[in-house]
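With one protein chain withheld, the remaining protein chains of the complex are depicted in position.
Lettered A and B in written order, each chain numbered from 1.
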Amino acid sequence: MSQSVLEVEDLSVTIATPSGPLQAVRNISFDIKRGESVCLVGESGCGKSMTSLAIMGLLPPAAKRSARRLAFAGEDLAGASMKRINQLRGDRMAMIFQEPMTALNPAYTIGDQLIEVHRRHKQQGDRIARERAVYLLEKVGIASAAERLGQYPHQLSGGLRQRVMIAMSLMCEPDLLIADEPTTALDVTIQAQILRLLADLQKEFGVALLLITHDLGVVARVADRVNVMYAGEIVESAAVADLFAKPSHPYTRGLLDCIPIPGKTAPGEELGTIPGTVPSLIGGIQGCAFMSRCPLAQGVCAEGAPLRHTNDTHAYRCIVEAA
Amino acid sequence: MLAFAAKRSALALLVAFAVSIIAFTLLRMSGDIAIAIAGEGARSEDIAMVREAYGLDRPLFVQYAEWLFKTLRGDLGQSIFFKTDVATLIMAKLPTTLMLGLFSIMFALALSIPLGVLAAVYAGSIIDRIALTVAVAGQALPNFFFALCLIIVFSIQLRWLPVSGSGTWKHFVMPTIALGYYVTPPIMRLVRAGMMEVLSSDYVRTARAKGLSPASVIFKHALRNALVPVVALTAVQLGFLLGGSIVIETIFALDGLGYLAYQSITHKDFPITQAVLLLLSATYVFLTLLSDLANAWLDPRIRMA
Partner (left out) sequence: MVDVASAPKAPPNAALETAAETAAAPLPTGAGATTPPSTLRRMFRHRGLTIGAFLVGTIIFVALFAPLIVPHDPYAQDLTRRLIPPVWYEKGSWAHIFGTDNLGRDYFSRTLYGAQIALLIGFSVMIVSGFIGSALGLIAGYFGGKVDMVVTFFITTRLAMPVVLVALAVVAMIGSSLFVVIAVLGLLKWDRFAVVMRSATMQVRSQEYVSAAQAAGASTWRIVIGEILPNVMPHLIVVATVEAGSAILLEAALSFLGLGVQPPLPSWGLMISEAKNFMFFSFWLIAIPGTALALLVLGVNLLGDGLRDVFAPGGRS
């Protein structure tokens, strides 16, 4: 019985575009242990969403994935048959997406969509499925759960729909839940609620969580471990406390500088910026991708950035050793 | 939903009225009916007599009002050529045309939905290309030419089907194909476009993420949403089919409204022409109304608005 729920080794995703192949994800490796909460953080376009879609086998037709190893609870995913993948999806591994307004089928009731996934995988009959649906809807904080079952998605607000999505993902008691920017499309006030809900449920059900986000604040609240992505690569990987205490990669440091920290940032103090833009991912990237924007860049960075370790669980890619 | 239905129905009624006025006026104005009724070689006194007898000398709107009231009472007048009353004639021929229309649309759906789904699921592949090619070619083929070719192949060479007439179900096979193939491409394209759009939607991605079977994803989740506009289109196409059945029925001498309309036109038999025109228009209006309501019913968002 493997300790790791998810093992990703050298995962790459290449997308065919009219201008050439775009390397959205470049040889990333990470793993997630049982019950652990891991965040994948980075700005738009860094490849974090593509990573989650690649794991679930939901990449768009133009995107191709390759990996040295992609395993769920020890079982190989990369070479698995479509039939096996479909058995795992929704049952052992579940996913919720960024846009709750369009994630539910407008033609069927909430109840129908909740029950169908349970019926498909558990085959315990509709009554049990229905009970579980009501139970989970209440767990995610939806009042009058039984009545809600008969409602259609358009009758619910965005925040409510996302709660339904969370409930739906937990219907079959998965081992891994992937959440791709689950709060980005929601009101700021709702965001905190949903995040707290996710964190609570994760602890209660012991589900491993892979949370994709661009918001370091979210990371601080929810994660056990963090992987920082930039231009398709993981540039730093650490336990969450470590990351905030001792950010080692220049990009991570740059990100943290941009955020005002209550108590630490003086009023009127200028926030940091990271000059420049993300390089094009079409055709390969030579050497360190962050070089063009890095305050510590040296000529030798063009040949690549080696992997360094601060300690057992803290790694980063940089020529420069962090102080 | 009720308010929606009421509004649409009122609009439909208004359109039906407008059509009746236009149909009436058009026919009266495009030729002197009295001459047509009196026949060729009639003397001017005869023509004048006919004019008076049929009330053709009264102002147009009076004639229209009278015709309208009679029509609403079910009295569609007398056929000049067939010498029986129009209503009976029409009721006798109507079932044939209705059956032809229904069979044709069923044929079209049986072809276009599977083709459209296949083309969408395998978008860009050879299957897709074939489907699109067939669609484009189908729209270019004149239906009367196609009908004649069908006759040559199935009646003459293979001797499977009768050439013309309307006695048995066999008489309906070729007319159904000849009429149905033409509406297949637009329906197929709509199914294909709708499916492609829906297959890349977020909720289909959710369905896949739930590990549902491919069949469930395609048919329960995708097709159900993609078909919503197709229902509406189908109803409209049915309306067009009924109008376009004239050519097909005439070629196959299928004894329906279309053939009746053709005969009435060539014999300048106005009462029938008017009645058929009105009936076909009313049917079309009714069908579009039905499709509007079906649309609303199928999409819960409209239904509950």
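One rule holds in what follows: a contact is a pair of C-beta atoms (placed from the backbone, for glycine too) under 8 Å apart; a residue touches a chain by one contact, two chains touch by 3 or more.
Because the structure is predicted, anything quoted here is derived from the model rather than measured.
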item	value
Touch with the omitted chain, as defined above, among B:G77, B:G243 or B:P271	B:G243
Selected from B:T88, B:S125, B:T168 or B:T266 as touching the chain missing from the view	B:T266
For chain B, the residues touching the chain missing from this view	8, 11, 14-16, 18-19, 22-23, 26-27, 30-31, 36, 120, 123, 136-137, 139-145, 148-149, 152, 156, 182-183, 186, 189-190, 192-194, 196-197, 200, 229, 232-233, 235-237, 240-244, 246-247, 250, 261-262, 265-266, 268, 273, 276-277, 280-281, 284-285, 288-289, 291-292
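Following the convention adopted for this analysis, only the chains that are shown with their structure count from here on.
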item	value
CA centroid of chain A to CA centroid of chain B, Å	53
Contact set on chain A toward chain B in their complex	56, 58, 60, 82, 85-91, 94-95, 97, 99, 102-108, 116-117, 120-121, 152, 154-155, 165, 168
Parts of chain B lying in touch with chain A, wherever the complex brings them together	200-203, 205-214, 216, 221, 224-225, 298-301, 304
